[in-house]
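After the structure tokens below, expect a handful of questions from me.
Excluded from the complex is one protein chain; the other protein chains are retained at their positions.
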Amino acid sequence: MAKILMKGNEAIAEAAIRSGCRLYFAYPITPQSELIEYMARMMPKVNGTFLQAESEVAAINMVYGAAGSGKRVMTSSSSPGISLKMEGISYIAGAELPAVIVNVQRGGPGLGDIQPAQGDYFQATKGGGHGDYRLIVLAPASVQEFADMASEAFELADKYRNPVMILADGMLGQMMEPVEFKEALTDAEIEELPKKHESWCICPNEDGDKKHHHEINSLEIDPVVLEKHVTKLYEKYAEIEKNEISYERYNISDDNEVLCVAWGTASRIVKSAINEVKKDGKSVGMIRPIKVWPYPYEAIAQAIGPKVKKVYVFELNTGQMLDDVKIAVAGKVPVEFWGKVGGVVFTPAEIKEKLEACFKE
Amino acid sequence: MTTELICAGFGGQGVLTIGKFIAKAGMAEGKNVSWLPSYGPEMRGGTANVSTVVSDEPIASPIVSFPDVLVALNQPSIDKFADSIRPGGILIYNTNMCPNGCKREDITKIASPMNDIAMEIGNAMVLNMLAIGIIIGKTGLIKYETMEEDLSNFMKDRNPELLELNLKAIKRGIEIGKS
Amino acid sequence: MEKISYRPESLTQTPFTYCPGCLHGVAHRLIAEAVDEHGLINKMAGVAPVGCSVFAYKFFNFDMAEAAHGRAPAVATGIKRARPDMHVFTYQGDGDLAAIGTAEIVHAANRGEKISVFFVNNAIYGMTGGQMAPTTLPDMKTTTSPYGRDTDDIGYPIRVCELLDTLVSPYYIERVSLLSTADILRAKKAVSKAIQYNKEGRGFTFIEFVSTCPTNWGLDPLKARTWAKENMLPFFKLGCFRDKGAE
Partner (left out) sequence: MARTTVDPKFCKGCGLCIEDCPKKILRFSENINDKGYHYAECFAQEECIACKICYITCPDVAITVEK
């Protein structure tokens, strides 16, 4: 397939449809509006369901129902709208339903602004909704990766019966880059997908007299039973942590004097700075978590080479992933942080300056 | 080789489109490209700008802090971005809407009454195509043939007359860029 | 010479951020004039919504609060209950009030909260770029009803005045338009009456403005007014639905 120049918001929508998503519920919000508009145009053409809900609260509960029917379903929003969905996401996690949620992050807290930011890291990786649960969280850094993550997100959601979040930001949503799509699933393949869920999901009973009674539910009044359920969830999360860690190693070598850790859009800018200091003969490496939950703690620990004086974390927030990096580094070398907030995005020149200061120390 | 471009002007002057066509042509010529617009809740008719990168290497940051080329279609765009042009870089600006021009001496300046020329060609809307032509003429960043093919695919059936005007504007721009 | 028409004191000097020809500004002016006229500038508090008028808190020259999307009536309720001697209004668009905030508006009206609600209906979502609103007309095309609003699929536009008129508590409900100078003058009287009742602590007052969205309808401001007169007014009939003060 030839490459197409496309906005991230449209690329993820197209990729979701190609991955067999035929149900989409959402509410308009900047900077993800192109995503909902693309779905409005394209879903009718593939006989899919597009429904603009009266609110994010309603949209996520429509997702709950559709996911409980075993079908591939998606919703999308931006930070304040994701907060509204959090209650519903907790119910989806509690009821162990497969669903994909896209967050095109903007500046916060509150209404904040509509420029790119990474302030929802804690919300996505440490909870957000109530109760003990985890989201699998994918963090793209380019339009191509954003698109590729659609099929990965649906596979993971189906495999683990767990909500999966794609944590992008306004820059990835609004920018255009060339993108090459994977072959679309055929109608026959899409029809097969929910069959693996038929033992538990809401579906017609095709077993003749043997009736089935499937409950889509996260309520359990008996604490002993709920304890068992939550323990089972935690065993599932341990399994995900064992199997699904993914990250990128950029310019990692024994010559590294500084090891950077950055994710998503921020990592693009750090890469530019690393390339710049390289020209001055300085070696800086970077670990970029591609999933931010489960988190690549070991990969970071292993990447600290013999000459590394410092681990430097760059984020478009006030230091959220920083906590995870500190856990990974475990006091071996100092960990420093620098970030920009409010939708202000740092430039390669600013990061370069921060790195150069490390060499002078 | 990496070329970083900022196009800026009033909303409605087609600045985002300049970046988009450059990026599409760059992609068609096998290069890596990125296109990053400014966006916001501002009413239409405010200021708009777009960062476009065309490179032989994978593009790290899509944010352009120090452009190699600035296309400024109005004075506020010069005021905002001209200081950040890399020394030796290029400023292409529209004298019809930039009464104060730019005082920098360490860059190449191409000043052109783009509104007037667009009207002369026959349609105010071709102003952005004129700008694309000037970029091509001055930098050779992309080829005219690529632009022609892309525009033809896009407009041949829908609006052949406007296609002719657009191509005319690009050619005129190339002459300006080369001279 | 004496100034006979000028920018009201209850508006700041900040130019509106609306598109050229957008009638939000007329609605703002009418509210500001009424606040001036009733001498309430020092006792007024407004609640701004999410939508094109999200920045309304910058334009009114008295205390303002910014609410989460759809939650303005709840925020106004909180202010009014905490400070009963202040006069409170919300300013909301059709998405904010009639989609995401349906619950809040219905319950604020049903409680008979002593606030005024100014509701601007232009049949479309402006700020997010022209998506379908709960008041979008049948068969009307928007970016999320690209084949026209299909009433079999998504239902008919909601007539909010008629809906609220089924409740017992509201004190005053009227629908006006901003589509001609004559209509604006009628709207001015309605806004003034709502603020008067608000001042007297009578009850829940609700004014709906039938308005335009030139940008997202793809029409120039003049054609937008004509389009609204021809298409919106037959569905959203102007008039007073409830006026307990006149009984």
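Letters A, B and C mark the chains as written, and numbering starts fresh at 1 in each.
The working rule: a residue touches a chain if its C-beta (ideal position, glycine included) is under 8 Å from a C-beta of that chain, and two chains touch if they have at least 3 such contacts.
Owing to the predicted nature of the structure, the values given are computational and were not obtained by experimental measurement.
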Sole residue of B:Ser61, B:Asn74, B:Asn94 or B:Ser112 that reaches the chain not shown, by the stated touch rule: B:Asn74
Sole residue of C:Cys161, C:Ile184, C:Ile207 or C:Met232 that reaches the chain not shown, by the stated touch rule: C:Ile184
Touch residues of chain C, complete complex, unshown partner: 1-8, 11, 15-16, 18-26, 28-29, 181, 184-185, 214, 220-222, 225
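Going forward, only the chains that are shown with their structure count from here on.
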Farthest chain (mean CA position) relative to chain B: C
Sites on chain A at which at least two other chains make contact: 30
Residue numbers of chain B (touch at least two other chains): 41
Complex interface listing, chain C residues touching chain A: 50, 54, 66, 68-70, 95, 99-100, 102, 125, 127-129, 131-132, 134, 143-147, 154
Residues of chain A touching chain B in the complex: 3, 5, 30-31, 114-115, 170-171, 174-178, 268-269, 271-272, 275, 345, 347-349
Chain A contact footprint on chain B (complex, rising order): 20, 23-24, 27, 32-37, 39-41, 59-63, 65-66
